[in-house]
Every structure is written in structure tokens, then in C-alpha cells.
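Submitted below is the structure of interest, expressed as C-alpha cells.
A single protein chain has been removed from this complex, and every other one stays in its place.
And now, chain A:
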Amino acid sequence: MAESTTTRRSVLGWGGAGLALGAAAAGGAVAMARSGDDVAPAAEPGAAVAFHGAHQAGIATAVQDRLHFAAFDVKTADREEFVQLLKDWTRAAARMTAGHAVGEGAYGGLAEAPPDDTGEALGLRPSRLTLTIGFGPSLFDKFGLADRRPEALVDLPKFPGDNLDKGRSGGDLCVQACADDPQVAVHAIRNLARIGFGKVAVRWSQLGFGKTSSTTPDAQTPRNMMGFKDGTRNISGTDAAALDRHVWVGPKDGTDWMTGGSYLVARRIRMNIETWDRTSLQEQEDVFGRDKGEGAPVGRAKERDEPFLKAMKPDAHVRLAHPDTNGGATILRRGYSFTDGTDGLGRLDAGLFFLAYQRDVRKGFIPVQRSLSRSDALNEYIQHVGSAVFAVPPGVRDKDDWWGRGLFTGKA
């Protein structure tokens, strides 16, 4: 994998200031907007993020505003048919991320037949849509792939306090759609699901808003539904060294087809919003180990000041989640808040849809969550209700390449 492509990818998705760089480096990253003939540079909000590259977009890419995440079950036993679906999906994803309609479009075709594209993204810009595919552990039991399952793709252990709903957990594969416009993200999942009927079926899906962590550390850290800044120390999307160390699977990691890929953990974390809101400010700040206004760690002045862990309560969230508490375990977080209305008891069905990318789940999420699930003071106010883990293959290199080619052909 070319090193330069890594850089290109990380620059490409950049959303903030100083982005003229992105357009220059991107080359082919300028895309036609959905409205027709106006050309938008990649640097502009609403522009297209390049689909092809050494890594899949949607991991190190600057976090977009909205999410539609879907997990699928495979329904076919025919390997050829499934491979064809992956190719069809790749083609559709390349079109949609560039701001184009699927197939022959949403109108103008035969009057008696439904159009290829569902049409709700017509006239909208690409909105930095990224589509990222992942393969769940259960996929490897199918199509004779058991011996290709990466060792790092472990089934997550049972953590204390987990109350997992099977209907919101697992899946043979997943697609993460991130975009600045929710309609663009939903359109993408809807059309992929439609192409997939008969071959795959949606198992569960989650909408997200209000990104809860950013991969742009110079920007202000967004707040979660509890009103706190969480994820201040996230891996930066431009820190190639940190990405190589903690996020991208390396050539010596033992599974050739995964080189340049990553492992994704998704957790639906429900928050007990009403009881949290009745909690004193002091307790809230103790629970996180940060102050609520600035987001500074206990005893410090600024959000980005180095946390002094020993000043925090032993069960403070930041203290328990910190790499220093977990033997250096570091993950790239891309979570979103969710609010799915109310739950029938009148409680806000809200929380954090946690998404974390790492080079090895055994060295990333698992040690951190072991530490948190045992002792985190936050556990009184949250519950993990959904869980899934996926192997996220490397990027689609060019227009002849397709999602999962390495896994299915044995060629990296």
C-alpha cells in the first residue's frame, strides 16, 4: 500500500480551515454535485470525499455531522451471488459518494417500473458522504471463509452490566454511512438495502446526530447527550503515525487481506437521561473527571491540558478510559448521539452510539471496556444495549476493485 495514499485520504476528508490543500492533493476528488453541472472542490463543506484509496473513507475522515449505520444478515448461501452483491454495492457506493444517483437514476425510465434510485437525494450535494463496509465474525462461518477469519476479530467477552438486545447486536456485515446531510446518509443505506434484498437483509440500524468525538483535535470537542465533552484525546485524522500504530492493520499483523483495514466496535449505549439530569453538578463532574463548562480535566484549566489522573476519583470515567490506565490501549472514536424518541415510559430513548476503530480489538476496545465496565462511575447512568464487532477491509483501490476482494479472492 502506497504511503502517499494514506496521506491523501486523511487530507481529503478534511472539513475545517486551511483546506485548499485538500483540493490540490486530491486530484480526482472534485465531483459533480447532485444538482447537475456545478463543480465543488473537495474542501468545501458538502463536497465529495474520494471513495478510492488505500484505506476506506469514513475512518480517519473528519467526522461528518450525521450517521446511518446498518448491520445486515446474509441470506444467500451462494458465494458467487454474494460476491456479485459486493461488486454491485461497491459500484453504487462509488456513485453515491460522488453525488450521483444509483443505476439509471430516479426518473425518466419506464413509467410502469420503479426507478433504480429512490430519489430523495436528488438536488442535494454529496455532503461528504462516506460509506464504510465491515465484516462480522458470523460471516466467516459462511462461504467456507472460516480459515480466513483474522485472529484479531474476536467475539467480544461479556462485560458486567451489559444488557444486550439481540435485535440490536451482531450482523454478518455492516455499512457505516456518514454525511453532513442526514437525508444523504439515509438515502445511501436505503439504496444499498434495496440492492441487497434477497442476498442480505437489514438486521438492525441506527441513526446518529451530533458527532460525539472528532478526529480534528484543533476543533472544539463536541458534547455528548450528558452535556460533557468526551473524546478530547481522540486520535487525529492527520496523525499518520498514530493511525499506523493504533488504527490501520499492518502487513505484519498476520492477515494479508486486512492490511490497510481496521477493526470496528459498535455499541449502543443507552443513557438514563432523566436521572442524570437530577444529579448534582459536583457529582456529574466527578463522574467524568472533567468540568462541565470548559471540559478541563480535574485540577487543570483548559480542555486540552494533560489530565492528572491521580487527582480524579478512582472511578472517574476519564481516568478509567485513559491509555495510561489500560496499558496504552488507544482507539479512534467516531461515535454519534442518538435519540430515538421516547421509550413508552416517557423516558428519552437516547444515548451514545459508540463507534471505535482499532488495529486489534484485543488491544483496543476490550481492555478499555473491561476497566470501565467494572468500575466506571458513569455505569449508574448508562447501559450497553447493543453490540457488534466487524473487520473493516482496506480501501477500494480503483474502479476495478471491490469491497472485500482480498477476502474472497485471497489476493491482497
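Structure notes:
Basically, a contact is a pair of C-beta atoms (placed from the backbone, for glycine too) under 8 Å apart; a residue touches a chain by one contact, two chains touch by 3 or more; residues count from 1.
Note that contacts and distances are computed from a predicted model.
Not every chain of the complex appears here, and the one that does not is recorded in UniProt as "Peptidase M75", selected from "Ferredoxin", "Peptidase M75", "Lactate utilization protein B" or "CRISPR-associated protein Cas4". Screening A:113, A:241 or A:345 against the full complex identifies A:113 as the residue touching the chain left out.
Although one chain is not drawn, the whole complex shows that of A:201, A:281 or A:311 it is A:201 that touches it. Those residues of chain A that touch the chain absent from the view are 73, 75, 109-114, 167, 194, 197-199, 201.
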